[in-house]
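Just below is one structure, and these are the notes that go with it.
Just one protein chain is left out here, and the rest sit where they should.
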Amino acid sequence: MSTNIKPAGEGARPTQQHPTQQHPTQEHPTQQTRELRLAEIRREAESSGKVVGKGVRPGGAPFPQASPETGYYGIPLLKEPSWTWEIPLYFFVGGAAGAAAVVGSVASYTGADRKLVRDARWIAAAGSVISPALLVSDLGKPARFLNMLRVFKPQSAMSVGVWTLVGFSGGAAAAAFAQVLTDRYGPSFPVRVMEQAGQAASLLFGLPFSNYTGVLIGATAVPAWNENAADLPIHFGMSGLSAAVGLLELMGNHKSRALGALGLGAALFECWEGLKIETRQAPALEPLKHGTSGTLTRAGGLLSGPLPVALRIAGLLSGSHSLRKAAAVSSVAGSLLTRIAWVYAGHVSARDWRVPLGIGKGV
Amino acid sequence: MAITAFLTDSTLCIGCKACEVACKEWNAVGEDGLDWSGFSYDNTGAVGAETWRHVKFVEQTAEPGFGGNSPEMNSWSFSSDVCKHCENAGCLEACPTGSIVRTEFGGVFVQPDICNGCGYCVVSCPFGVIERNEQDGRAFKCTFCYDRQKVGLKPACAKACPTESIKFGEIEELRRDAESRLAQLKDRGMEDVEFYDASDSSVGGTHAMFIVRGDPRQYNLPPNPVVPTAYLKKAWRGSAIGALMLLGGAVAAFLADGDRR
Partner (left out) sequence: MAENHPVGFQWVIEARERGAKVIHVDPRFTRTSAMADIWVPLRAGSDIIFLGALVNYVLANNKDFREYVVNYTNASTLLRDDFKDTEDLDGLFSGWDAEKKKYDPETWLYRGAPAKGGNHEGHEGSRSKSDAPGHAAAGGGHGKDRGGEAQDTSKFESDPSLKDPRCVFQILKRHFSRYTPEMVERYCGVPQTVFAKVAETFTSASGPEKTAAICYAVGWTQHSKGVQIIRTAAILQLLLGNIGRPGGGILALRGHASIQGSTDVPTLYDILPGYLPMPFFDADVQTLKKYIKKHGAKTGLWSNFDAYIISLLKAYYGDAATEENDYGFGWLPRVTGDHSHFGYWLEMDDGKMEGLFVMGQNPAVGASNGKLERKALSKLKWLVVRDMVETETASFWLDSPEVKRGELDPRTVATEVFLFPAAGTAEKEGTFTNTQRLLQFREKAIDPPGDARSETWFMYHLGRRIKEKAKGDTRPRNAGMNALTWEYPLVGKNEDPDAEAVLKEINGYSISKNPEPRRKSFDSAQGRPRNTKENQPQRSLGNTEDATERRLLTHIQDLKNDGSTACGAWIYCGVFPEEGRNRALERKPKDLLGHGWGFAWPNDCRIIYNRASARPDGKPWSERKKLVWWDADKKQWTGLDNADFKKDLAPDKPDELPNGKGVAALGGVRPFTLHPDGVGWLFVSSGLKDGPLPTHYEALESLIHNPLYKQQDNPAAQKKQRSDNQYAKSPDDPRFPYVLTTYRLTEQHTAGGMTRTLSHLAELQPELFTEVSPELADEIGLQHGDWATISTARAEVEARVLVTRRMRPMTIDGKQVHQVGLPYHWGYKGMAKGDVVNDLLVISEEPNVRIMETKALVCNVRPGRRSHHRRDGREEMAAKSIHHEGH
């Protein structure tokens, strides 16, 4: 009888001690390289939307992995923002309107040029109408916008922001309405009260309104955003100021030295912000540096920072209004592009499973 | 009311997806797309607006002589994922309408009649659970079968699970169960089992706890989930600084500017 069977024991084990601890492709080194290459290509595809590198050889069969190196088949851990195009626009409009209200109010209190004050009020007022419209339009159930006002939740940046928006819109609208009444019917006490109250409110609410959207996206689970939670509000505030200044300048206030100084200051800050992002090393910041979102961020940064700085300095030196106007256009465009870039980077960041899973940190 | 939880034990999960289907049946959740993924046997991918329970298929390598239950090899694990019902829930904190509430059972519940679909919860969930339904516009996720719990029934997924891989019960009891189960499995030589409930993170623990084999990251379970409210202080400080810079800058600029009326 040929049944000389050895008892099952150690001999029956595979040679690896703990196969689970090892990379699953241990026994096929070429496959491992292929799979890593595939992961690389997938990342490339995610960030840039296309693969330019050499394709994966058909056959050889690299296939998706669930492993400590690749997460769960590279399926995003986080959900991408569900926001539509209105939201980056809202960030831009809100930032500009808030900053404009602050600039207008301060200008008013310091007795600056009435036109500047009036233009700033118009920007703020326009923002106070457009902002909620954009916000409502983005809602999954727009008819339920008022549900936002059921509660006030300090721990919800969205709730705080909505109430800020309500306060700001009321103030800015009141100030603008008072302006209209004064212009048409002349000054009167109640109108003046409304104007002052509106102005005060728009200043008070304009300050947070100009930058709360930085808090809004900073305090989220999206790594590219929360990595910058401390800076985003300042960044957004300054971006809003740039836009407000630029708009005011383009509305004919291009001779205001105060605006010029504010514009230059904001642009300089944006230079610094850009530099900070470029020099800091963190996996969460990758979407701000690479791929389409990186290009957008850099373009937005360029238009917000170095370019207007250069144009403004050149304008100051040469006294050229057109250079200053060009700087204004650049700032406004830069501000808009910056918000688009940040939201886009948030999408890319949410798709990257590596950061929340703590994979590849410090690489 | 007892504070309840799920304990999902992937060493008992047979990957039948009954939980996924039972959840959809009970809660009338719709189709999640008829797309073949190629990710092992997982074609729904992740929990989201249209999939509230979701079975993950973590596929490794297989060797003759070793079943998936052998301590030496973890060849193919299944783990049923669900909303974690965090102790500090990012979605709940973020919700500006108060639609998302904590129930008497400790779960996190989206009141569908209040949600306005702002989508802020979506970016506030460190586990990528809650999602806006593009057709409906509102955000959806596991309800913890609040309606069933209310009348003393187990959640549909736990009820349907044939192997009791999904355990449902009082949270502290389940924690103890998890502890003894872990000890039992390690006793059998299964050294790679891990318990996951994120209790040492800012999330402060979850009402959906997991026993998995191998690194939880391969199940897309983040090692250190952060509830986004943790960033609030930093961010609002930034906001205050930004506001001061704006105000100060404007005041300085206009005061310095002699050009007045």
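Going in written order, the chains are labelled A and B, and every chain counts its residues from 1.
Criterion: a contact is a pair of C-beta atoms (placed from the backbone, for glycine too) under 8 Å apart; a residue touches a chain by one contact, two chains touch by 3 or more.
All values derive from a computational prediction rather than experimental measurement.
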**OP:** Could you tell which one of B:Glu59, B:Glu131, B:Asp215 or B:Asp257 touches the chain left off the display?
**Re:** B:Glu59
**OP:** In the full complex, which bits of chain B touch the chain not displayed? Write them out.
**Re:** 12, 14-18, 20-21, 24-25, 30-36, 38, 40-41, 43-44, 59-62, 64-70, 75-78, 162-164
**OP:** Identify the residues of chain A touching the omitted chain, counting contacts across the whole complex.
**Re:** 1-3, 5-8, 11-12, 24, 28, 31, 56, 58-64
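FYI, only the chains that are shown with their structure count from here on.
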Original post:
Between chain A and chain B, what is the gap in Å from one C-alpha centre to the other?
Top reply: 26
**OP:** Provide the residue numbers of chain B that touch chain A in the complex, in ascending order.
**Re:** 37-40, 42, 45-46, 48, 56-61, 63, 65-66, 72-74, 90, 93-99, 114-120, 122-134, 136-139, 191-192, 213-215, 217-220, 222-226, 228-229, 231-232, 234-239, 241-243, 245-247, 249-257, 259-261
**OP:** Could you pull out which chain A residues touch chain B in their complex?
**Re:** 12-14, 18-21, 24-25, 27, 63-64, 66-68, 70-73, 75-83, 99, 102-103, 106-107, 110-114, 138-142, 144-145, 147-148, 150-151, 153, 155-159, 161-162, 207-208, 210-212, 214-222, 225-226, 229-238, 241, 256-259, 261-262, 265-266, 269, 346, 350, 353, 356-359
